[in-house]
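Every protein chain except one is present and positioned as in the full complex.
Take a look at subunit A:
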């Protein structure tokens, strides 16, 4: 069994690893890479995986749920509330409009019974959240007006799945095959009670998120076990999805609400970082599943019908979307993009068709044909967008710059401070007092909480994780301040930044000289030894106590720091000449000796004669004699 699992896993991963980079190289979206990977390893090309593509897809649909959780995280309830009009307005217009047009055209042209026609129209009305949101993200369009509209329509569709699934059994003649939807725990209850329970559940997610999950995450965070936090994040998403399924709501909707609730919490970036890799992997798997489940036998049996039907259905949907966009006054190029992006059918189509077959609403062959149509339309979307980008869009001059109007989710600061202990917070305060906002990352959830109450924008998370650094906006920031208390972690973070964000200027805290050596080795020249400056200040005061004038002592202190900093650079290089055999304490003693010697040398060599008259006096005396 293990063999089989490993073999399967290797095939999926290998297909992805080979196909996606090729697609990227060709300038296509990664989605196409996954889809083709699925087709290639699927039953009709290499036959490496069989019909289980469908099962894989059911599992991988969870990726869509996670995506909605992440989308929820990036919005917050207030912003979501402000979008309610376009969600309901555009969404309703699109779903009803598309379904009606498809139904009318199909009824006129094809000889299906009206039940089948209606089912198919509804199935094809829903677009693919996975493909659209992933594409928008890849193209960086999520914050444009078309990005928001697309999201609104998709969200409405996700919600619309539930009533559609509820209507289908009513279409079935006479004996209603009700077994399948009675999975929901409450469907035997009174409708009013059902409604109450549904709203109660949503409320529960909201209140639970605020008063149970966030405190729970605090507890987990305090254990400082990274993997435990990841586990909690997964548990959270899965738990909410399951609960939603129990009451007959869409898991994606539940995850979205959970995301919304947590959007304002300090854990936002950390959750984002934890869930994102799973989401990406599952979505990839989902796309591979779509590719693998295309039944080429069915297409080959009647290719002309499928091709023509796909084209016509796609164009109909496209034009309805165009009208919806027009109603909402989109500029022409945004509207084109919006209409092309949403013109395919999506993963919910599979669900609806599968359900309808169980209800005997339409023959299996027709359903399989429609599934092929859906898969083809999903594959077609990236190409349509490419065509739009290359040949259609250039004819429409009006460009909307991707501006951040009310979707200003990511606060983008030029400065990122990692570590907000005594050291980091002092820096943060100084910057804030001078009108420079900073994005702050910290590992201590208690501190994060209290600082947030004081009005700092602090995010909880392990700054040595790439995902979190990305979420904090390191790609666009200018300055990175590494001020973490734990020196080892601090060095790790600096290494990450050097590697992944080479453009970022780094100012790094160093606990002692050894840390400074490490930083020099990494090519960081702006390091700040925390004990040097306070020790020198104390030393200066000691000199004053011993009778030195304060200004002279201060100048000696300044010079001492300069000499010591130069010595650190010198020793950092010299360190590598020595055989690494020296035990570190011995090495430390040797370094101290070298420093003292160089201090002596410098004290003698660097004396200046400012404000001294000895020299002049001597010269005058010589002149007189």
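Simple rule for what comes next: contacts are C-beta pairs under 8 Å (C-beta built on N, C-alpha and C of every residue); 3 or more make two chains touch, one makes a residue touch a chain; residues count from 1.
Throughout what follows, contacts and distances are computed from a predicted model.
Q: According to its UniProt entry, is the unseen chain "Xanthine dehydrogenase family protein subunit M", "NAD(P)H oxidoreductase", "ATP-binding cassette domain-containing protein" or "Glycosyltransferase RgtA/B/C/D-like domain-containing protein"?
A: Looking only at the record, the undisplayed chain corresponds to "NAD(P)H oxidoreductase".
Q: For the chain left out of this view, which of A:227, A:545 or A:615 touches it?
A: Considering all chains, including the one not shown, the answer is A:615.
Q: Sort through A:79, A:137, A:470 or A:555 and give me the one touching the missing partner chain.
A: The single option touching the absent chain is A:555.
Q: Which residues does subunit A use to touch the chain missing from this display?
A: Touching the chain left out of view, subunit A contributes residues 555, 558-559, 562, 606, 608-611, 615-616, 619, 622-623.
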